[in-house]
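Let me give you the structure first, and then I'll get to my questions.
Removed from the display is one protein chain of the complex; every other protein chain stays in position.
Chain IDs A and B follow the sequence of writing; residue 1 opens each chain.
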Amino acid sequence: MTSVLTRQGLRSECVAGDGSLAIETRSLVRSFGDLNAVDGASLSIPRGSLFGLLGPDGAGKSTFIRMLATVLAPSEGDAFVFGHSISHEQNAIKPRIGYMSQAFSLYPDLTVRENLDFFAELRGVPRKEMDSRAKRFLEFSGLTEFAGRQAQHLSGGMKQKLALAVTLMHDPDLLLLDEPTTGVDPVARREFWRIIAGLHCEGITVLVATPYMDEAERCTEVAFMDNGRILLHETPGALKKRVCAQTGEERVCMEEAFAHVIAEARSGEANA
Amino acid sequence: MNLRRIGLLMWKEVLQLSRDKMMLPLIFLMPVMQLIMFGYVVGADVTNIRTVIVDQDHTVMSRDITEAFSASGYFKIVDRLDSEDDVQPAIDEGTAMVAVLLPPGMERDIASGEQVPLEVIVDGSDSKTASVASGYAAQVVASYERERLTALGAVPDGPGIDARVRVLFNPSLRSVNAMIPGLVAMILMLSVSAIMSQAVVRERERGTLEQLFVTPIGRAEYVIGKVVPYVGIAIIQTLSVMVVGVLWFQVPFYGTAWIMALGLLLFLFTGIGQGLIISMISNTRHQAQQTTMFILIPTMVLSGFIFPIESMPAAIQPLTYFIPMRYILVIARSNAMKGAGMSALWPQFVAMAVFAIVVFGFGISRFRKQLAD
Partner (left out) sequence: MMSLLRRIAAVTRKEFIHIRRDPRMLASILVLPVIQLLLFSYAISFDVTDVPTVILDQDRSAESRDYLASFEHSEFFRVVDHIESDVEADRAFDTGSAKVAVIIRPGFADAIARGDKADVAVLIDGSEPNSAQLGRAYASALSSTQDRQILVGWAESRGMDVTSMGSLSPQIRTWYNPDRRSADFLIPGLMVVIIMIVTIQQTAVSLVKERDQGTFEQLTVSPIRRGELMVGKVLPWLILAFVETAVIVAVGVLLFGVPLRGSVLALALGSVLFVFSSLAIGLLISARASSVEFANMAGLLVSFLPGFMLSGFAFSLESIPPALQFISYLFPGRYMVVIARSVFLKGADVATVLPQLGALLVYALVSLTLASFAYSRRL
């Protein structure tokens, strides 16, 4: 565990998927009034991947993830998490996922440890393991010395790490993270990603929505989302290669690749 | 000071209010509901007190007395009982609050020159109605006696007292007339202190306050932008209460508009100061709400809004001088009902002005200081 965490710049070295799907969505639609926030998204995410969901603000990433987390019911279509339908089998899904919403706040007047314990209790973590798990997650999120501090007095980065620790207490197989590093300073962000990479190496499937392109490079697979639709789904390397071939440039960074894909999709729509 | 920025802030406040689909109707429903409750419930006069008569005399006199009670309008005869033993269950079950006992042989005994007691039993568990009922019963019996003696002809033209008891300013004794001027002040205070403090604290809870201060907005501009919309709401509420009061409840207004307005304005500043102080010492909206309750309850009880101050124990009365609402109540009532002017009301105005300066000044200066931190 610790050895994994000390390694820098982790990427896809430790993928250990068995080829089965963690998530499969079929023409998923969610509308709010006239607006289709998610408009027929189909996506398959294999087990063991560290999956980046990219897209501009308002693309529908949060709505997509919230449906997978069983927080929102889909308007049309369905999705399966470990083979269970999000429409009918929420209770089979809930114990296996950890979900960190974009605005995930903790109880500000509860201490770090109380927040951890509360959610662990709700999740039915065995009593015997509570203490050891709490210690372990406090340890690797660097919060051990702040265990007795009220959450409202933590810094932004620490809050995010605590939120992540909270979602891990019940030992989920799938982590759904909605822009977990928004508003976190670069140092804390790098550390946060080191933790995610470590989790990924332990075999947890991670779906992370992010607007940051540099974060996408750390993923094993990425998908672009725009206007509620999934535009493409491939590995970061393959994507960059393809864009290089199309634009004739020697090297592109993710940001450029991303801009290219979006522009292409939008012009395609305009033509149609 | 930049008028455009202030306007912008005010606009933002109005937008936020209008986005909360439930809050806005509540803000405008609140005064109407209060008006109805205060007008009809607190303002209800004690009449038609449920009364049972135990007539064991069955004579002309006993029937006349029954009639006198019934005709007074204060008592409503709900039942005639035969035995004194039936009184207890009637009062226990709450079917009656008053029992009038007309003993057997009453007419005969009086005719033979005896002094006959007329027993009136009142249910003291409702001490308010009990007080009122005792007063009325005494009055009914006294005037019956007077009539009886005169009718007897024994004292055809004897001397006596012709007391003309006249009620001034509100001859029909309608409680609503007194309630509405007070309610105007009450609603004004609730709007600027309770509702506004919620809005200010929300901004701090959400952290949008910090956002605002990285823009060129000055602290004074912020305060004005925050306060003015709620003052606007308060004024609309006040006006609607006045209009409903005059048109629906037919409350007369004998006062002078500018005196009323000046009094309310001073009180408004006190209310704003109070709202700012509440928001300053509260970290969450729930706390702000609870702080409001701490202020609201003593204000309701001790201001004289519902319960007259002079009936309070001497030890409590000095406390009432610290309740700003006390003064605006005197101003609003005396002005609206009696047409009292500055020459009579200046002490209240002085007190009101002192409160406005102290509370508003303290609120504003500490608020600005806190924003600066």
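FYI, a contact is a pair of C-beta atoms (placed from the backbone, for glycine too) under 8 Å apart; a residue touches a chain by one contact, two chains touch by 3 or more.
All values reported here derive from a predicted model rather than from experimental measurement.
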Task: Among shown chains, those touching the left-out chain - done: A, B
- [ ] Touching the absent chain in the whole complex: find that residue among A:72, A:112 or A:222.
- [x] A:72
Task: From B:56, B:289 or B:370, residue that would touch the chain that is not displayed - done: B:289
Open item on the list: Using the document's definition of touch, tell me which of B:137, B:234 or B:328 contacts the absent chain.
Closed with: B:137
Task: Hidden-chain contact residue, picked from the options B:199, B:227 or B:260 - done: B:199
Task: Listed residues B:81, B:120 or B:264, member touching the removed chain - done: B:120
TODO: Write the list of chain A residues that the hidden chain touches.
DONE: 66, 69-73, 91, 94-95, 97, 99, 101, 103-110, 114, 117-119, 121-124, 150, 166-167
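Please note the rule applied: only the chains that are shown with their structure count from here on.
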Open item on the list: Quick check: how many Å separate the C-alpha centres of chain A and chain B?
Closed with: 59
